[in-house]
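Below is one structure; the comments refer to it alone.
The complex is shown incomplete by one protein chain, all other protein chains being positioned as in the whole.
In order of appearance the chains are A, B and C, and numbering begins at 1 in each one.
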Amino acid sequence: MDANKLAEQFQQKIDADIKIEPQDWMPDEYRKTLIRQISQHAHSEIVGMLPEGNWITRAPSLRRKAILLAKVQDEAGHGLYLYSAAETLGITRDEMYYQLHSGKAKYSSIFNYPTLTWADMGAIGWLVDGAAIMNQVPLSRCSYGPYARAMVRICKEESFHQRQGFEILLTLSKGNAAQRKMCQDAINRWWWPSLMMFGPTDNDSPHTAQSMKWKIKRFTNDELRQKFVDVCAEQVKFLGMTLPDKDLKWNEERKHYDFGPINWEEFWNVVKGNGPCNKERLATRVQAWEDGAWVREAALAYEEKKSARKYA
Amino acid sequence: MDANKLAEQFQQKIDADIKIEPQDWMPDEYRKTLIRQISQHAHSEIVGMLPEGNWITRAPSLRRKAILLAKVQDEAGHGLYLYSAAETLGITRDEMYYQLHSGKAKYSSIFNYPTLTWADMGAIGWLVDGAAIMNQVPLSRCSYGPYARAMVRICKEESFHQRQGFEILLTLSKGNAAQRKMCQDAINRWWWPSLMMFGPTDNDSPHTAQSMKWKIKRFTNDELRQKFVDVCAEQVKFLGMTLPDKDLKWNEERKHYDFGPINWEEFWNVVKGNGPCNKERLATRVQAWEDGAWVREAALAYEEKKSARKYA
Amino acid sequence: QKAKIDALLHLADDSLIMGHRCSEWCGHGPILEQDIALTNIALDFVGQARNFYQHAAALLQQLPNDMALALADFDITPASITEDSLAYLRNANAYKNHLLVELPNGDWAQTILKIFFFSNYRQILFQQLLKNSDTQLAAIAEKSLKEIQYHVKWSGEWVMRLGDGTDESRERMLKAIDYLWPYVGEFFNCTEYEKTAFELDDTSIDLLKQTWLNTINHTFQLATLPEQTFGKWYQSGGKLGIHTEHLGYILAEMQFLPRTYPNAEW
Partner (left out) sequence: QKAKIDALLHLADDSLIMGHRCSEWCGHGPILEQDIALTNIALDFVGQARNFYQHAAALLQQLPNDMALALADFDITPASITEDSLAYLRNANAYKNHLLVELPNGDWAQTILKIFFFSNYRQILFQQLLKNSDTQLAAIAEKSLKEIQYHVKWSGEWVMRLGDGTDESRERMLKAIDYLWPYVGEFFNCTEYEKTAFELDDTSIDLLKQTWLNTINHTFQLATLPEQTFGKWYQSGGKLGIHTEHLGYILAEMQFLPRTYPNAEW
């Protein structure tokens, strides 16, 4: 069958909402785009363990400590599913790590911001996980089977995390003056970076059309961002807090909240590697990997000895 | 002149309280004993920086932090004088470090106990420095000139430290219940190890006679220990605290305080290397030395380049 | 009653500090799957700590307040006696964990060896506790044993991998044994409160000690590591509140927020 014919059939399957599976034919660009997107997503889960991991030893109650540990563990688990999903496309986990460690692969820029107070654990859950869910729920209907199935499981856990994050903020919002201040401060710091998580505006997002055609993407960045703003603008009222945007207000005509301009200069600066924690996050991952080399070698050597003994 | 004659003249000088100076003839054993004693004393100052250094970052007021920093700095300074004094006997500082790091040279066992609360800074000042002074004041009249002169300076600073330590305890003793408890607890933990600082009982101290003849030692271990007990038993009353010895009581006949038996098993165990912190203290010193190797090399290389340029 | 409270706090403190140290690895493990496994172990320990603290808090709440505060050895007066005030408002010298558990993580060899020593000790101790007259304590022990069996298995496998892996891993295991062995004697140097609350006598303690040593040596043999024996001397003090210099730093970090706002809800 010639390539055009295959491409046509491929698109027909997608249009008919039939999942593409690892052994199916797929265009090179589809494969590459998915590898990039899924591995980037996996890296984000792994790097994303660090800002929250930063507060495990300082969680202010045993219950919160246990919840946070479980959450960070879930993130590692998500990383695992996603690396596995990417592997079905013909790349190994070690190759993906190499891309991360060498700076070739990206991860979500949000994790280049520092976690400065306990309230950040709440804000990350509510806003960052909230934005992630908004991005990911459509992906659980994405055209590539393994990715879609990983997403179903991930989204279920993420919404659990989001509720826990909101509950942290809710507790702080009912607490003493210092706790309320901590709560508002965290919202102030995490709000704009969360909006940036949806990516550049549609005008600056040239690949959107192709990705939507392939059903790797189902809504545009701006559509999802608007949806997120609309939800958060309501939820923040329950906290008795405010979002740090003086332009935020309900637009009766659009039936949406209007919001102020995003600082894209900051966005691109962080993407380029100049965020407050880019260097440290990457250095931490690389260090963990390098420090672990002897452990991985030992485990391998032991397995080899064991199977040698078995067949001896 | 034959060796016997020299030895006779040497002892005459000592008997006449004339100081022995580096260029003077001295018996090998005198030299060896002094090198061992002075370097051990120097090492004690350097290792002794660690237990107190442990509380610099956690000192509870800025004034106390500054005092503690200055104190630990003084100890480094004492180490420096003492290494210099030992060097006059024909050993280099690096050789002495090597002996320390390889476990060949000893340092005062007291520094193998951990500093567990802020009150330990007080107890170390009052008891440990107190015992040190008791040992050292006679040494400022010791027969070897450089050692005696170093001791004069050191003793002056040590008694300043001792007063500061007592004042820490005095403040705690007037503080809240937790502070008073902390104070008594520190005294309980440091009292017996301080008594051990005077070394084994005279019966188990075979070198005492020779050292006294050479005026390297001017009182026996037990004499100094008794003097220390007598002083502390009075001072502790000012604190409204007690010394942890149920046998401690004034003996009108002896005009001294009687005190309970010392746990010599613990003493020898710690000397042998089994104290709570022996391994860590030594490991910390070795680590600092090894981590500093490249710095020392660079400084040397730079000096060489500089003098090469000067004479080029 | 004092023995019971002391023993529960001892168990809780052991669990919490083990959990704390294990949790320091989170996000830094050598292999993603093992990062998850170790975080899971940390979570188990925090969960066990909560059970023991809650049981202690429940017992303390039944006592006159003054007596309860003194028994728990708080250094400030908490708003109420709860799992959290017991964890967050006691000082290092009120903590009763073994010295072993507060030692720094070191490398992967040192960490897994610590878990191996500790979880094997816990396993045989908790098997004893199954028949304890305090049914609540017995129930917690039973629940915990399921988790501990996994810790024993997981850490034992790693002891074998590293002991019988590469030259480097073996070297690191030997170094870890050297560092940790002086601290295992404290397991079987039982305090009065342990004897009373855990219903142990010198004979049964000796039996536990032998069982533990045999188990360790069995795995060590499989791992081609040298057989160990108990020396006359070992480090101790933790169970009576005399710790290493490490615990103060752990608590300064862990307790910072509740110390700053002692009556806040989180």
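Keep this in mind: a contact is a pair of C-beta atoms (placed from the backbone, for glycine too) under 8 Å apart; a residue touches a chain by one contact, two chains touch by 3 or more.
Quick caveat, the model's predicted, so the values are computed rather than measured.
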Absent chain's touching partners (shown only) are A, B, C
Which of B:27, B:77 or B:145 touches the missing chain? It is B:77
Looking beyond the chains shown, say which of B:7, B:69, B:133 or B:248 touches the absent one.
-> B:69
It is residues of subunit B that touch the chain not shown, namely 46, 49-50, 53, 56-58, 60-66, 69-70, 72-73, 76-77, 79-80, 83, 93, 118, 168, 171-172, 174-176, 178-179, 284, 287-289, 291-299, 301-302, 305
Residues belonging to subunit C that touch the chain removed from view | 75-76, 91, 249, 251-253, 255-256, 259-261
Missing-chain contacts mapped onto subunit A | 54, 58, 114-117, 178, 181, 185, 189, 269, 274, 276-277, 279-280
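Note that only the chains that are shown with their structure count from here on.
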Considering only chains other than subunit C, in their present positions, which groups are joined through touching?
-> A | B
If you tally contacts for every chain pair, which pair is highest?
-> A-C
By CA centroid distance, what chain is farthest from subunit A?
-> B
What chain sits nearest the middle when you go by CA atom centres?
-> C
Between subunit A and subunit B, centroid-to-centroid distance (C-alpha), Å = 58
Just how far, in Å, is the C-alpha centre of subunit C from the one of subunit B?
-> 37
Give the residues of subunit A that touch two or more other chains, as numbers and ranges in rising order.
-> none
